[in-house]
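Removed: one protein chain of the complex. Kept in place: all other protein chains.
Read from first to last, the chains carry the letters A, B and C; within each, the first residue is number 1.
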Amino acid sequence: MAISFASDNWAGAHPAIAEALVHHAAGSAPAYGTSELDRKVEKRFSEIFEREVAVFFVATGTAANALSMTLLSRPGGVAFCHREAHLLEDECGATEYLAGGTRVRGVAGALGRMDPQELDRTIRLHPAEFVQAGQPAAVSVTQATEIGTVYDPSEIDAIAEVCRAHGLPLHMDGARFANALVALGATPAEASWKRGVDVMSFGATKNGCWCAEAIVVMDPTKARDLPFFRKRAAHLISKSRFVAAQFEAYFRDGLWLENARHANAMAAKLAGLFAASKAVRLAWEPQVNEVFAIMEKTTAKALNEKGVFFHPWQVPGDAGFALAPGEGLFRFVTSYATTAEELDALGKMLE
Amino acid sequence: MAISFASDNWAGAHPAIAEALVHHAAGSAPAYGTSELDRKVEKRFSEIFEREVAVFFVATGTAANALSMTLLSRPGGVAFCHREAHLLEDECGATEYLAGGTRVRGVAGALGRMDPQELDRTIRLHPAEFVQAGQPAAVSVTQATEIGTVYDPSEIDAIAEVCRAHGLPLHMDGARFANALVALGATPAEASWKRGVDVMSFGATKNGCWCAEAIVVMDPTKARDLPFFRKRAAHLISKSRFVAAQFEAYFRDGLWLENARHANAMAAKLAGLFAASKAVRLAWEPQVNEVFAIMEKTTAKALNEKGVFFHPWQVPGDAGFALAPGEGLFRFVTSYATTAEELDALGKMLE
Amino acid sequence: MAISFASDNWAGAHPAIAEALVHHAAGSAPAYGTSELDRKVEKRFSEIFEREVAVFFVATGTAANALSMTLLSRPGGVAFCHREAHLLEDECGATEYLAGGTRVRGVAGALGRMDPQELDRTIRLHPAEFVQAGQPAAVSVTQATEIGTVYDPSEIDAIAEVCRAHGLPLHMDGARFANALVALGATPAEASWKRGVDVMSFGATKNGCWCAEAIVVMDPTKARDLPFFRKRAAHLISKSRFVAAQFEAYFRDGLWLENARHANAMAAKLAGLFAASKAVRLAWEPQVNEVFAIMEKTTAKALNEKGVFFHPWQVPGDAGFALAPGEGLFRFVTSYATTAEELDALGKMLE
Partner (left out) sequence: MAISFASDNWAGAHPAIAEALVHHAAGSAPAYGTSELDRKVEKRFSEIFEREVAVFFVATGTAANALSMTLLSRPGGVAFCHREAHLLEDECGATEYLAGGTRVRGVAGALGRMDPQELDRTIRLHPAEFVQAGQPAAVSVTQATEIGTVYDPSEIDAIAEVCRAHGLPLHMDGARFANALVALGATPAEASWKRGVDVMSFGATKNGCWCAEAIVVMDPTKARDLPFFRKRAAHLISKSRFVAAQFEAYFRDGLWLENARHANAMAAKLAGLFAASKAVRLAWEPQVNEVFAIMEKTTAKALNEKGVFFHPWQVPGDAGFALAPGEGLFRFVTSYATTAEELDALGKMLE
């Protein structure tokens, strides 16, 4: 039996999401984001965020990030994010490329969270009008972070304060936003624009959709050029209503939060297994659906051979621990589809 | 009752395509195009093209075109296509943008088909080593064309001959490739690489999928950089296997050709209705699933008011006819979902 | 003896310009455009244009054009210029490349001058909010034109009126602006912002400088991002004061207009020689320093062999004449350095 903790994007599509496509498959409707269903789902976003927002569907989370930064950037622009952020390390330079050469500069911070003072210090390396250094353009935070932690509201507040001091917009990469909301017990509004977030990448693919990502612009008057940014990057999906259909099902009856709650709970249980095991120890406490564990590489290999999939991981720069010889750091990701049975099976392997 | 001839991308998803998603929804599989299903469908493409090809799924037809041109382009490059091609007129400059400033230059030709002599003459405006003019980089043909005609094999041969004479690769925009195959009675191989096509945009969305587009590179050794071109443009879909799933169903039991055959037949019938009508006349004979008709704008408006949707169209530069005052040119597109009943209903309105 | 009519950029540097470098060679001064001399020359531009303008030196006329368009462009932008404009045909796609994929669309018009009605018709192919077509961004006129003619003020007014109607800024490529001013008897202000020009490429290299080009922004408040556009394109020259030094000498005692007046007069005399010759005929009347002549290719070759340099030229699309077999169209360019003796010598060859 194979058990995958490789990534939440190895999971499939939640049955309710899959059925949504079948439900809407027939009939004819305007293309390119102009159907009634598109409009309806856009309104749903506004309800969820408790304000009128502008919503733009795109094909991938990388597109959501890179086009958000394209919207926010400036010529010779420098964007700031955590030095291990997906936007910087895992998107093949999409922001640099799509946003016209925007430089993405990493900022240090423990446990995947950008340190506000480091952010301030780094921005100051780019004084206004000093063309050589380029001009600061935007800041991006990832919520939940790349390594399974979350910023608490006061931490986002501190970053937003630095943004305001420098006149910079704040972007949030919400590839795992639902997981963060559940962990924080916060509403979407509380976790985003009430904290100072101007634009966010709203991901649903990792949480049970099969291809549903959106850019949410909190102030629609600032989204004027985004339709052109999206189209010229070839991200205006013709039968856009089928992305809308996924979001419709995703939001219905709180499915999205339910999926995230399940994934987080499975991660907590997994962390408990590791804490109880002699062979494995937790690298740090997980807050959402990613668990990082330290074990002998031979142990990891033995698990792999028993059909358990997970990825090795770079030790973060600010981890505050070192690996012993022979040890490795490994990432385990749970999802809406992870089952208690899978955890039980793993638990037995760890005994 | 609404009857839509607005576009084949107003249609939904064919039931077999929609079911394919449900069928593959469960389980876990590697992401980013590395699953078994991705591999299986890639092999299916090779069977269909009767040679080993490299296949890259992307989210939109515009992405397929623009990333194909990115692969084929050169610095200061100039690409050539028909002056009314989708790539030039309908993609918001995606090729210019994604392919690093590549200039797209229109070439004249009657009925949507690029004239080989005009192509040759236009390429010669860019002599090798004359940096001011930029360097010729690639040629793109659209099969079927934007206006419902097809190139016959000898016409593609003539264009490929011009390409060879100038050392240029040939791209085919196959957004409606299946419709062209059915019209020509040709195999995919006969209609593409046997005619000199190096790279093609293989579209399935307009023909019953909901989001399935691919770049097909006939010589896989020339695709080396395409994974990076795709990823940096944010078109590597994480749960890629669900694009693969659509193609699996699309190719099964010839569904793709059946859908196209139906759409073409509906178009032929529609053309017959127009030919028999006093109120409408055919602008030119349709060969695939697009029918262009000339009628009084008041007639068109009356049809619209009865729930029949279709778009007005620019008279092509080489049309060889002029509109009378009050007349307009209109495009009617059929699809896999167009029904005989819809045509009957339209026929009655035209009586 | 070699006599060159190949181009005004084959000429050298006027003695006064060359001496200006020697004059300013010693001493130390702030770099990157911040020296007193830079400031002084910027003020001189404002005097010459009779309003406060913002001035940005760049290395080439192509840079002035492409960075002007970068300033004026929009995402998915389409720029419009005459279909034979330098910006479109002779700059290796610099605008497409530097302005982030901006598409440059040619507009027809007789004798190198864009037709206002054609301009209006072409802009209308890109309706606002129709993302597929891209959004109109800017219009560029070339004064004097590529083929030795000038727009008279009412013609620029008509183009500016079209710009206003569509909310588009107007750029002027003034690579030969001095020649146009002399031909028109107009002041810089009358020939530019009083006609509706927002930004211009102000060329001096062809008229006696050796490397002096500037972007002039008529409303300095709109130039906010241009320092960053210029620097990221690597066009902020470190010892910028030596460009300023050329302009200082160029403007002193009306040298620039004197040089242009001489070049135009030489062209008029050359046109007279052609008109009087049996072997050559004028293609159209020159208004500035470019003369286009039709002759047998064998005649041209004989002149070349006698040391007279000039370039063959494409017959413009709207020329209104056709060449006889064996004939060619040829361009002769005069400059500040062309001498009466050279014309006399050519005159004897033509007898």
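Just so we're on the same page, a contact is a pair of C-beta atoms (placed from the backbone, for glycine too) under 8 Å apart; a residue touches a chain by one contact, two chains touch by 3 or more.
Just so it is clear, the model here is predicted, and its values are computed rather than measured.
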| query | Among A:Gly101, A:Pro220, A:Gly328 or A:Gly347, which residue is in contact with the omitted chain in the full complex? | reply | A:Gly101
| Per the definition of touch given earlier, which of C:Cys92, C:Val199 or C:Ala249 contacts the omitted chain? | C:Cys92
| Chain not shown: contacting residue from B:Gln135, B:Gln246 or B:Thr338 | B:Gln135
| remark: Filtering B:Gly76, B:Gly106 or B:Gly148 for touch with the omitted chain leaves B:Gly76
| remark: Missing-chain contacts on chain B, rising order, are 32, 70, 74-76, 100-101, 129, 131-132, 134-135, 225, 227-232, 236
| note | Omitted-chain footprint on chain A covers residues 76-78, 89-94, 96-98, 100-104, 125, 131-134, 314
| What residues on chain C make contact with the chain left out of this view? | 2, 4, 6-7, 9-15, 17-19, 21-22, 24-32, 58-63, 66-67, 91-94, 97-98, 205-206, 210-211, 228, 231-239, 242, 309, 337
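Here is the rule we use: only the chains that are shown with their structure count from here on.
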| said: Using only Cα atoms to place each chain's centre, name the chain farthest from chain B. | reply: C
| said: Using mean CA coordinates as chain centres, what's the gap between chain A and chain B in Å? | reply: 34
| message | For chain B versus chain C, what separation do you get between their C-alpha means, in angstrom? | response | 41
| task | Find every residue in chain C that makes contact with two or more other chains and list them. | result | 76, 100-101, 131-132, 134
